[in-house]
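Quick one: this structure, given as structure tokens, is what I'll be asking you about.
What you see is the complex with one protein chain gone and the rest in place.
Chain nomenclature is as follows: A, B, C, D, E, F and G, assigned in order of appearance, with residue numbering initiated at 1 for each chain independently.
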Amino acid sequence: MDVLVIAGSKSDAKIVRSAEKVLEEHNIEYKTEYCSFHREPGRLHQIMEESDARVYICIAGLSAALPGAVAAQTDKPVIGVPVDSKLGGLDALLSIAQMPSGVPVACVGIDNGANAAHLAARILALSQELCQT
Amino acid sequence: MDVLVIAGSKSDAKIVRSAEKVLEEHNIEYKTEYCSFHREPGRLHQIMEESDARVYICIAGLSAALPGAVAAQTDKPVIGVPVDSKLGGLDALLSIAQMPSGVPVACVGIDNGANAAHLAARILALSQELCQT
Amino acid sequence: MDVLVIAGSKSDAKIVRSAEKVLEEHNIEYKTEYCSFHREPGRLHQIMEESDARVYICIAGLSAALPGAVAAQTDKPVIGVPVDSKLGGLDALLSIAQMPSGVPVACVGIDNGANAAHLAARILALSQELCQT
Amino acid sequence: MDVLVIAGSKSDAKIVRSAEKVLEEHNIEYKTEYCSFHREPGRLHQIMEESDARVYICIAGLSAALPGAVAAQTDKPVIGVPVDSKLGGLDALLSIAQMPSGVPVACVGIDNGANAAHLAARILALSQELCQT
Amino acid sequence: MDVLVIAGSKSDAKIVRSAEKVLEEHNIEYKTEYCSFHREPGRLHQIMEESDARVYICIAGLSAALPGAVAAQTDKPVIGVPVDSKLGGLDALLSIAQMPSGVPVACVGIDNGANAAHLAARILALSQELCQT
Amino acid sequence: MDVLVIAGSKSDAKIVRSAEKVLEEHNIEYKTEYCSFHREPGRLHQIMEESDARVYICIAGLSAALPGAVAAQTDKPVIGVPVDSKLGGLDALLSIAQMPSGVPVACVGIDNGANAAHLAARILALSQELCQT
Amino acid sequence: MDVLVIAGSKSDAKIVRSAEKVLEEHNIEYKTEYCSFHREPGRLHQIMEESDARVYICIAGLSAALPGAVAAQTDKPVIGVPVDSKLGGLDALLSIAQMPSGVPVACVGIDNGANAAHLAARILALSQELCQT
Partner (left out) sequence: MDVLVIAGSKSDAKIVRSAEKVLEEHNIEYKTEYCSFHREPGRLHQIMEESDARVYICIAGLSAALPGAVAAQTDKPVIGVPVDSKLGGLDALLSIAQMPSGVPVACVGIDNGANAAHLAARILALSQELCQT
């Protein structure tokens, strides 16, 4: 699979859909899972173990630890989408962007699921282009 | 053991020491580990599996996911100390305080390792008092 | 009694209810008082003098001094819930989290009454478990 | 006495001194107490009971509950000075300014002890002027 | 007259009314003017020259320069009420609270016209009490 | 004269100098005054009455009302430079940028006296160019 | 032409209209283009090459790079209007105000298209006045 979309909460469904639509426009194969890192750490671990995704899009609000937790369990590129749940989404934006050195997350804008998908498309296109060379 | 202190980075050592000093004043048995959730997720998992601590104090800056990750792996009380690394510590404060419902973290003030220890002391004293009744 | 819930204003009723529901799910005995620290300091003092609660949950917005005032009058664990009344609740969050060393308050997320109750449950469960040993 | 200056911590001494200097320039009789509301609530209560001050200047950082606690125990004008201890003093500013309706505190600028004294001088001058009429 | 209430914009009418109601409860004589410092600096100057008010309540949003402008033209106590027009009122709060040393404004909470009136009542009561002595 | 630079405080001298240097590079005739709107409102009024400047550069920190006060007394373009005195200059930035409709101030970056001068140069060059046509 | 109004998105139409109305009141000749710097950098370049506007008003939200991009391609005065799309418009305000030295943008208040037009009117009036001398 190309992209695994993981959202921390069913309340993020609208942002998930905005990402999915752009992935579909790019004909990118994807799968979506709803899994809270904080409430289901074991399940997230299992999802990651079984996943063969090339790029991860992680959507989360509040203490948005999901993208960082995924980035800690894979060496593939991880894109984080902060969701506006409180404080206009500033909490999630800082939680996702301010990762410690060594475990990068690619943070996009608040509620901007579309841009996460556009970024995934750029990363995957790079691979395809390189392989054809 | 009563308290396990976990800090995300060696650069948090000063905050760790301020917590340890207060734990010692309260004659609370403790152990300290330096373990980054993002860089050593497997080791954190192992620490948690082997731990018999009654209360956790987790000290972290930036995208301070450590307290939440610990709270997701234990049903014991978890206290989080945000460290001022960037933005005056606002990033860590929001990352620690804004946990989703169901997985609570007790957030204390920025760089306030002492108060984490004081809070642990209150929680442990409650247990001792109740058992004596 | 296990938990005393104190809210600073009748306008916090919805957050109070979210805490109560979780306390009920955990079969935790609780009582709720509405008492403003700023408008009824004498009554708060009296409530605290008569209280035998093991854990306090204090819910307040704006200059949310209630949790700190309670923590100053008891040596039991005090959990503070910042309420979004202005500025997205940032004022209350900082008022509750940034306590001076020596008088700890366990701050949970903005409007997150549920997590205050979950944290109280963890603290009380710790006591029960220890006594059975 | 005209003004009682109360500071929450010895670390506020420099701000206290900037207020005292302006009070002296205005020949205003004053007394200064260091008393933490959170650490010495009983002593603060006693100070307030024995005080005959006409105006209060309360200087505090972090969860700066002192001015509000004083305003709750007197019907005299209370001036609050937020001190920059963390977050540039934003925490103290919001804690002091955002008081609930009914218990007013006159907030001045961060670390601006001088303006607290100037404001006290205006308030006291108003009284003197009115009495002479 | 006891209090002159000045609001920067007709859109502040609701906050003005909350102040007036409390002034009426305290039987304080007041008058209200709508005058923008930025749009009518000459008229504000004239209002100030003709005014014999003992206390000023200035209500303004955005770059809330009105309270400071009034404080610069009188030596009477000036109370500022920041109005939430943009950014939750943070712009007005900082504009009013952060006055330079020498020209104090007593800042109350965002949209808290009631507290401005309560503070005015405390200041005026002090004068009445002192004169009776 | 082309540009009148007005700074609210002697402590702004470094920012003033950075503006003056750029004005000199552009061979723009200028004069500099230090005048606090809050402390010397009458003198500011007089400066404005006597001034024949075509563009104003106003430099101020904290409750930076100076640019707005100048914009209220002239119909010439007014450029405001927020100075970092507290809160990283966010207070001054918001005080200068958030002017009410009808009285515009051209806000440049925090401590960026150079850009105020560059902007003045663009405005003056426009006039020269148009007149030559 | 006197003024070219450029807006980054059709969703800014309301702010655009508030600017246009004031330009019309001042009898200023203007033209409006909708062009996203990020999505249509080539088209923006072309618009700038063909433009003979004397003043630019650029309206943009989020990472509001449009005003700076225009200022980089012209030596005419550029006015930027931050639009509230997320975070109350703080993101756009900082993106527009914090330009590097050498490339100035005149930032007005959040959503304040009217003030951009008023500022443009002041700049253009200056030119007309000077030419008549």
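We adopt the following convention: a contact is a pair of C-beta atoms (placed from the backbone, for glycine too) under 8 Å apart; a residue touches a chain by one contact, two chains touch by 3 or more.
Worth saying up front: this structure is predicted, and the values here are computed from it rather than measured.
Colleague: Over the full complex, note down every shown chain the hidden chain is touching.
Modeller: When the full complex is considered, the omitted chain touches A, B, F, G.
Colleague: For the chain left off this view, which of G:Ser18, G:Ser51 or G:Ser95 is in contact with it?
Modeller: Missing-chain contact among the listed residues: G:Ser95.
Colleague: Considering the complete complex, identify which of A:Val55, A:Ala69 or A:Leu87 is in touch with the unshown chain.
Modeller: A:Val55
Colleague: For the chain that's not shown, point to the residue among F:Cys35, F:Leu66 or F:Leu90 touching it.
Modeller: F:Leu90
Colleague: Across the whole complex, list the residues on chain F that are touched by the chain not included here.
Modeller: 84, 88-90, 109-111
Colleague: Write the list of chain G residues that the hidden chain touches.
Modeller: Against the left-out chain, chain G lists 8-9, 36-39, 41, 62-63, 65, 68-69, 71-73, 86-87, 90-92, 94-100, 102-103, 105.
Colleague: I need the residue numbers on chain A that touch the omitted chain, in ascending order.
Modeller: These residues touch the chain not displayed: 54-55, 75-79, 93, 97-110, 112, 114-116, 118-119, 122-123, 125-128, 130-131.
Here is the rule we go by: only the chains that are shown with their structure count from here on.
Colleague: Quickly list, by label, the chains bordering both chain A and chain E.
Modeller: C, G
Colleague: For D-E, which listed pair, A-B, F-G or A-C, repeats its interface with over half of the contact pairs the same?
Modeller: Comparing each option in A-B, F-G or A-C with D-E, the repeat is F-G.
Colleague: Between chain D and chain F, what is the gap in Å from one C-alpha centre to the other?
Modeller: 35
Colleague: Per the centroid of Cα atoms for each chain, what is the distance between chain E and chain F, given in Å?
Modeller: Spacing between the chain centres: roughly 27 Å.
Colleague: Specify, in ascending order, the residues of chain E that touch 2 or more different other chains.
Modeller: Answer for chain E, listing residues that touch two or more other chains: 62-63, 86-88, 90, 97-100, 102-103, 105, 109-110.
Colleague: Considering every pair of chains, which are in touch?
Modeller: According to the stated criterion, the contacting chain pairs are A-B, A-C, A-G, B-C, B-D, C-D, C-E, D-E, D-F, E-F, E-G, F-G.
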